[in-house]
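One chain of protein is taken out of this complex; the other chains stay put.
Chain naming follows the written order as A, B and C, and within any one chain the residues start at number 1.
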């Protein structure tokens, strides 16, 4: 609708009502305008109606949606399946031009606009997250490993002599593989135990940089988040040259940091989230006490918790891994069981105690996290099921229980689940 | 997007491309404008993109989609389920005001506009279908029977003495029940056989009107379409007073006609439709010959065909109805088997030969129609399956075949179907 | 997916995970089974995923979605527009058979099943709402007036002598028109004032029934809900014969009641709803006091409130209606302004004081309601805008303010709104 069309509408519906309707449209337009002018993440989330309207508006700016268009190119945004067209809100052309992802695509003004806005909004979010010095960014659909590889390849142009990457150990395969793929040699720095927590051995990092020569080191490659009992990381303030490359804040950003501007994590957790973490924490502690185990003391990890599985481990060496599959079968997702001493080879490098970030952590344990969106109900059901599994596990009763469950799959859920749901 | 927002977009994307995008939008706007100004059915159907854009534009004119609205009424178009909101394109308020369906709803300018346009477009279609004298119409979600009842109730205000409705027989229950519900007494006029065709006995109608007295008759209640071998109907040109009420041009209109303006059916059948009808007709004739049956000669019915089932009927009295269920089981939908002499009581009136529009039609028969959208594939598969069923039926083999089919449901389709699909 | 397909999946994905997936499906299936077996409204609402799965499952039971179907009927559920098909979840055939809305449609097992379930669930809801004796119901898309007309026509078969309908006045046009349309003469019973409240004059009803003779009366036609200051209604317990017909528990049911089973409204208002009503009530009272008006005392109306507009009415006779349009322009929807002494003619019957349910209610007033889904924000914004409008109205400043607002439509919202939104 535009001014003329609103005018024509007054022939059919009382003018005052049409004006009211036009004013209603205006509300949505103002949101669009604010986004277009400021390029910042809106403080209040848009409702679906506004989002869909905007996407539709963008789509009809693309040539494949022009009513009078004739397309004689090799790629004209034609779609065989309406399903696919709708899924993409009819934004079919894609963005960029060959060899330049940030170039405006002439056939697709709407898609290009969406791309520019996306980058602008993500830049705003990164800045708000504390990385004030960032000046540009773009969003591409890349998984962790490839993104890191690309960063290393880019850094190589700046540090042509470099052969090594200093890597404070974090037991995540993509991180490790990405260095090999890019053609560098990872230098593993083992973590230091402090109480129950594992933290980056910053002294060892500094010593290694000195020993190998800063110019031979591409960067220090670390991470901001990981499972307890590893501490979340703060970039190093080394006197030496190599940049710190920090990955993950889950979906978003890969940033190369100079030693003197630190990422200030100001991830505002909402009250609900804080309450849920504290609830999970206290309840898991109670359960741990009940089963003669400990909630590991990891004050520097605000999302993930770990509970020891000492008894289980000592009595029966397969019981720990079996606990994992018991929880899985009972539709507990995300609870991660870490046995002691598992050995894993990644790209010819062998790691002892893989998954625990240390060669020989003091005990087997179970991770549980209070991530965004978790509900009290999740925590309660988790604890109830965990309690049952621990009991069954101790009594060695699991085998039979498990058999009943799986044999019933497809006809009846096991008793345990019927209670919960 | 409006002029300002397109302007703001030029900050992000080349101005020339944004202008092109705005021009793209313009194409859709012009279609909207034509509809709003002329209120007529567009000659070329709109594509989904334009339709959805328009619906979205209308929705944000309704108060329940205003971003700054506060609702303190008893009914504010709030929806518990997003599924429902989306299904209705967020047009939640409904139309009309209590007691007046055509009144503009102040809370819902968009919905009201859609309503006015719908009525206007349907009026245009009715006019194009040949009913030139119609001046107004409105669309309501009513089934056949209730619509007819309402028409009779309305006519009563104009003809207060009337007790009877003259009804040239058409074997469709809603038509009949509607007269009873409205409190009138139906006067059934049996059809006359002309060759294979049944046609309305207009002389009998005129005679009955004279006998009962025109002022005692509410109307002559007939229909424009029905299954072969009944002829499709033309309203009567009687010298007497009662209006002709003609129902069911499938989805659309109920009209009360004065004797002196006839409904000119100019339903343009597309080439494809004509081809399909003629293909079905000739192929069904071949099949009928093969099985020693006849394609009934019904030149005045341009959609529905009938093939005699004489042999089946004579040899085995349950075979005719069984043929129907055989076809049904083989996923032939819409083929209608009409046995001889079935008796049906509707609202205490008993009809002989119900379904055939006559007390004693000369043979049992099967109806097949070439309706809008039918494909050659439909006709071919139908004929193949019908052929098989007729053969099986004749040999009395059906029972066993049928058993195999149904017993396999859920694991395997019957051989016949595997071939087809 | 069925057992075989889950089996085939194990070729591609670990068997344990596929089993887990099958178990996940099982959860949805159990909900479907409960609904199919009990036919009752589920205690916990289904999530969208389950609803959509179920609708999809039903759709593929209809012949128009059979992959191997051939359709040779006159109506085969073919759809020209994919948009329409999707909007209806591909349930295209409709339900019922001609003349019988509750008959199963052979071409559409899925649609028929949905229809049966809908009726069953609605029956369950009506029972839960307190109408224990109801044994059957069906859902049809009918507006208030036509539904009532149909009820009256049905009752006529049971009470063939009846000419009158006793109608305790409720100022809603559909209710009134429906009686005229069905061919009956309404007998209006004026309401009685009790404090600020208007209630049905049950003594007058009984006297009228006696005077006219019970057999001449079709029914007593009343309603359960209306705007304050009218009391919500309870059906009468008369010793005389005519049934009580009670309409419009907003969306749902029309019921004919015998005098000896009362509708027990057990509409459970949730805590939030009760809180909101009490909040609106106390805040509106404060505002009324501030403006030297009164919140009318209407304890028997649990949804709608009324605030007097005495001062506005006395000083300026157009001010009351103008207040309505001022609120409307400021995107307050649902606030209903009732002036004194408005005269309205409906079907040749003239009503004084229309909208107020009484010939001469003591003052003009404004209605506001706390309906389902209202939020604190709605109440706050409403009160703020109402306050502004009352002030502007008193100072006669409205004209200018209003002009600014409307002249800016399309470019800028009025100051008032900018603050709110």
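Side notes on the structure shown:
The rule is short, and it goes like this: a contact is a pair of C-beta atoms (placed from the backbone, for glycine too) under 8 Å apart; a residue touches a chain by one contact, two chains touch by 3 or more.
Owing to the predicted nature of the structure, the values given are computational and were not obtained by experimental measurement.
The residue from C:90, C:177, C:221 or C:291 that touches the chain not shown here is C:90.
When the whole complex is considered, the residue among A:136, A:271, A:333 or A:350 that touches the unshown chain is A:333. Considering the full assembly, A:76 is the residue among A:37, A:76, A:124 or A:190 that touches the omitted chain. Although one chain is not shown, part of subunit C still touches it, namely residues 1-2, 4-5, 8-9, 11-14, 17-18, 20-25, 27-29, 31-33, 36-37, 39, 47-50, 52-53, 56-57, 59-63, 65-69, 82, 90, 104, 106, 109-110, 112-113, 116-117, 120. For subunit B, the residues touching the absent chain in the complete assembly are 3, 6, 16, 19-20, 22-24, 26-27, 82, 325, 328-329, 331, 406, 409-410, 413, 421. Although one chain is not displayed, its contacts with subunit A can still be listed: residues 45, 48, 51-52, 63, 66-76, 78, 80-83, 87, 96, 98-101, 106-107, 140-146, 149-150, 153, 156, 172-177, 181-183, 227, 250, 280, 303-304, 328, 331-336, 346, 368-374, 377-382, 385, 413, 417, 420-421.
We adopt the following convention: only the chains that are shown with their structure count from here on.
When every chain is reduced to the mean of its C-alpha atoms, the one closest to the centre of the whole protein set is C. Centroids built from CA atoms put subunit B at 54 Å from subunit A. As a whole-number value, the distance joining the C-alpha centres of subunit A and subunit C reads 45 Å. Touching of two or more other chains is recorded for residues 82, 328, 331, 413, 421 of subunit C.
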